[in-house]
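The complex appears here minus one protein chain, its other protein chains still in place.
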Amino acid sequence: MKFENEMKIEFDSKSQNEGFARVVVAAFVAQLDPTIEELADIKTSISEAVTNAIIHGYEMYPGKVYIYCKIVDDVIYVEIEDHGKGISNIEEARQPLFTSKPNMERSGMGFTVMEAFMDNVEVESVEGCGTTVMMKKTLLSLRATKEEACNE
Amino acid sequence: MKFENEMKIEFDSKSQNEGFARVVVAAFVAQLDPTIEELADIKTSISEAVTNAIIHGYEMYPGKVYIYCKIVDDVIYVEIEDHGKGISNIEEARQPLFTSKPNMERSGMGFTVMEAFMDNVEVESVEGCGTTVMMKKTLLSLRATKEEACNE
Amino acid sequence: MSLTYEIKHRNMIVRLDAEIDHHKAEEIRDRLDQLIAMNSIKVLIFDFSNTVFMDSSGIGVIMGRYKKMKQMGGDVGLINVNSNIQRVLKLSGIYRLVKNYESVQDAIKRLV
Partner (left out) sequence: MSLTYEIKHRNMIVRLDAEIDHHKAEEIRDRLDQLIAMNSIKVLIFDFSNTVFMDSSGIGVIMGRYKKMKQMGGDVGLINVNSNIQRVLKLSGIYRLVKNYESVQDAIKRLV
């Protein structure tokens, strides 16, 4: 039988909610018993996408950040959405070290971190409408445990 | 200036999400630096309302539980909503020890716990449509800290 | 589930989970009833030393075991209950039937 669970969360585009978003996703993912490294990968990726929504999507304007999270067996699927200003050139935005806010000391490494730490990252954006980042990761730890259990 | 923050969350009516709901609300409330006792009060009340939505609202049917949480200065406002079967007699339901599921070893103390641990609890319910429990609590710890800061 | 137990002369000490809610309660109840039956337990002591959270579902578990043990001529006691959990238990009036004890020894002395 498939193991499935999903949740949605919506919160204000305030920087103090970045840590909150990490805790929420980490708590939801905890049911899969991830390794410390897997959990760190997911928390870091969430942090990057949520920060981007707040500082690039909404800039100084107040708005809502939406996270949708789904677990199907050992696969975690996360969507981070904002209704902010959108990205005009997604390809350029995803380049390592590219940032539109160097004066804010942004490193331009957000998308690179997500791509390195998750199995798959897709970005959809419409200028003036907002951005959705979709990420997927398979927890190998869980798969390994299951295989062990089968071999016993 | 008013300190304000709000969030909404929506998750499956599965019992493993009871713990998840507690962590989410606790993480959101953490920004107010509650005492251990205040945090325990809030977590316990959330747990009661979410459990009720899952076992009484939806019984064995799958559905969604919704939590809305707002902080205004030192006041925490929480709404727990289900679109389940509703409560026909709210007054009776709120009586200590009243339960419609004694065979499930429910103690009938859920509403009593919420009333004891939160400052104010309101229940709205429409049979066949669902139930919303609205709870409020002022964090005295925060007020005390502020007054101390003023007196210094 | 992280429930562990120890049995001595038909007395069973059960160290409960870190968090007792409805999700956990069902597992705990089934496991306890199985252990009680298999070992003809007379005195059941709930040890809360690992438990940091309990909602009213825990009251149901304790009351259910209390009724069961009493029917069989046994009894139930509690040890190491933290103050937050005590506040939940107090509300329910369960302390008229089931008491907190200082230690396992104390509980067994008074209950057996």
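A, B and C are the chain letters, set down in written order, and residue numbers restart from 1 in every chain.
Keep in mind that, in the parts below, a residue touches a chain if its C-beta (ideal position, glycine included) is under 8 Å from a C-beta of that chain, and two chains touch if they have at least 3 such contacts.
Since the structure is predicted, the reported quantities are computational estimates derived from the model, not experimental observations.
Asker: Need the list of shown chains touched by the one chain that isn't shown.
Answerer: If we consider the entire complex, the absent chain touches A.
Asker: Determine which one of A:I9, A:V25, A:I55 or A:C69 touches the chain that has been left out.
Answerer: The single option touching the absent chain is A:I55.
Asker: Residue by residue, what part of chain A touches the chain that was omitted?
Answerer: 15-16, 18-19, 22, 36-37, 40, 43-44, 47-48, 51, 54-55, 96-97, 104-107, 109-110, 112-113, 116-117
Criterion: only the chains that are shown with their structure count from here on.
Asker: Distance between chain A and chain C based on Cα centroids, please, to the nearest Å.
Answerer: That pair's centroid distance is 42 Å.
Asker: Using the touch definition from the top, which residues of chain C touch two or more other chains?
Answerer: Where chain C is concerned, no single residue meets two or more other chains.
Asker: Return the residues of chain A touching two or more other chains; collapse runs of consecutive numbers into ranges.
Answerer: As it turns out, chain A has no residue touching two or more other chains.
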